[in-house]
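A single protein chain has been omitted; all remaining protein chains appear in their positions.
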Amino acid sequence: MNVMTADVPSEDRFAAMLRTERMPHIWCPGCGIGSVVTCFIDAVRRSGVDQDKLAVVSGIGCSGRVAGYVNFDSIHATHGRAIPVATGLKLANPELTVVVISGDGDLISIGGNHFVHAARRNMDLVVICINNFTYGMTGGQVTPTTPGSATASTTPYGNYEYPLTLPFLADACGASYVARWTSLHARNITQSVEEALTRRGFSFIEVITPCTTLYLRRNRLGDGVDALQYYQNNSEILHGIDTRETAIELQGKIAVGKFVDREKPTYLDAVTRCNAKVIGDDYQLYGKTEPEKKSAEAKKTEDQVTAGPVSGGHS
Amino acid sequence: MMSTTEIRFSGFGGQGIIRCALITGKALSLYDDKFATMTQSFGPEARGSACSAQLVVSAQRILYPYITAPAVLMALSQGAYDKYHPEVIPGGTLIVEEDLVKLGDHDPRLQVWRVPATRVAESIGNRLFTNLVALGFFTAVTGVVTAEAMKRALPGLVPGRFLKVNISAFEKGYEHGVQARGAAAP
Partner (left out) sequence: MNIVHADPRGVDSGAHFMDGDHAIAEGALAAGCRFFAGYPITPSTETAERFAERAPEVGAMFIQMEDEIASIAALIGAAWGGQKAMTVTSGPGFSLMMENIGLAAMTETPIVLANVQRGGPSTGLPTLTAQQDMFQARFGSHGDYNIIALCPDSPQECFDLTVEAFNLAETYRTPVFIMTDETVGHMHEKVVIPPADHIKVVERNLFTGPKEDFRPYRFDSQGGHPMARAGAGYRFHITGLTHDERGYPVMTAAQNQVVVTHLIEKINGNAECIIRLEEDQVEGAEVLVISYGITSRIAVRAIAEARKKDIKVGALRLITVWPFCERRIRELAGQVRAMVVAEINYGQMVREVERCAAGRCRVISVNHCGGAVHDPAVITQAIEEACR
């Protein structure tokens, strides 16, 4: 079932932003990750962000493989550490637009602490969490977002833990943009990602997606088409709703929409403002004033040391 | 080969003991053409009751960084005096805060100096300068380091706005030391 009838970009438009030499990908038929990737690269195209100035960082898991399929500077990090790697990348090279695409287990369970603190700092990142309620790559274990009573390979008699509501978490931690869609809402995802790419601060987009092979099958919820049908019947667009009202119960209502969109200084804004107070208005991260740059360039050419041992000065 | 001199500065936390060792070490190694290695006790013990910093001074590069036979002990508290006087070498120098330390059964071969550092500091406005008064006194009676070098070492180690008053505290202590030496001369 193709739910993106009207607005599907042609394959050629995709090709430039995908590492087509790496296809076919590893994702199962009916999986929602591919839909999110499609929406993401369409949003990049629409946003006008330079393909060479955008970087993608993923963690580990099925969604963690996104970084390897998209044709940008990309890092496939360790499990849970996509956000701190992205933080280093962004702070080292502020001209980059840095996007984290990963899963619920990666970003919220093992990487939960980093999620909390990146949102708190309003770190200038776009974080897309592909939430399929399960660990797909390791075989369908319970995650912090698995709805109560759903079964997983490590909750074979039903999940007895309380799940996290991600828009509420992101909001409470200080994210400046929070949206949620399902993988059915292709145009809305694209629009939200485009908004996130063109604004500043910590932007969080949760996309509810089906894991057909594990979560759906184990819980007898049908196939990918059934999942999209469920999304269509049970999701309700509630822009601006209080994020405390966005919890998801097993096969229950899914509140979708843009919940938070607020302006506040990013981490780098705050650093620059503080350091300019200390150093003065000519403070510039990594930077030099123009005359300083020129004299440094001239000196560097002069100073090229052509030979000799590398030494830290130890004798 | 000139032998090394080992010095222990001691007192209770908050008296500026570590600062004394830092100033003396910096003065010796940057302005008196000597080598100095400073080590200190870290952790809760450095903040709480007993506090000690050790300085090894030599004309040559220092290899072994710890003190084992101190020739000079400056003790600004009773606890410091009680704990550390037994380690001072015979003929060594003991400097104590006159009002805070009641002398006991230390080795009679030690050369003992008593300095009213707290009272002098209070007379120039604040007992926080006690360490600098004691340091001035130490400089005069031991001759380990020059007063000139000590004063040069102060910027960066005392807050800029208190530099002048710290220098005058040092000088007051130094004068006391010079007088004490004069009085002790045969």
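The chains carry the letters A and B, assigned in the order they are written, with residues numbered from 1 in each.
As a convention for this text, contacts are C-beta pairs under 8 Å (C-beta built on N, C-alpha and C of every residue); 3 or more make two chains touch, one makes a residue touch a chain.
Just so it is clear, the structure is predicted and the values come from calculations on it, not from any experiment.
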* Structure fact -> Checked against the full complex, the residue among A:C31, A:A77, A:V126 or A:A150 that touches the missing chain is A:A77
* Structure fact -> Among listed residues A:T20, A:Q232 or A:N275, the absent chain is touched only by A:N275
* To do: Identify the residues of chain B touching the omitted chain, counting contacts across the whole complex.
  => 21-22, 25-26, 29-30, 35-40, 42-43, 62-66, 153
* **chain A, residues in touch with the chain not shown (by the definition above)** => 19, 22, 51-53, 55, 57, 67-68, 71-78, 80-81, 83-93, 95-96, 113-114, 116-117, 271, 274-275, 278-279, 283-288, 296, 299-300, 303-305, 308, 310-314
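By our rule, only the chains that are shown with their structure count from here on.
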* Calculate how many whole Å lie between the centre of chain A and the centre of chain B, each centre taken as the average of the chain's C-alpha atoms. => 59
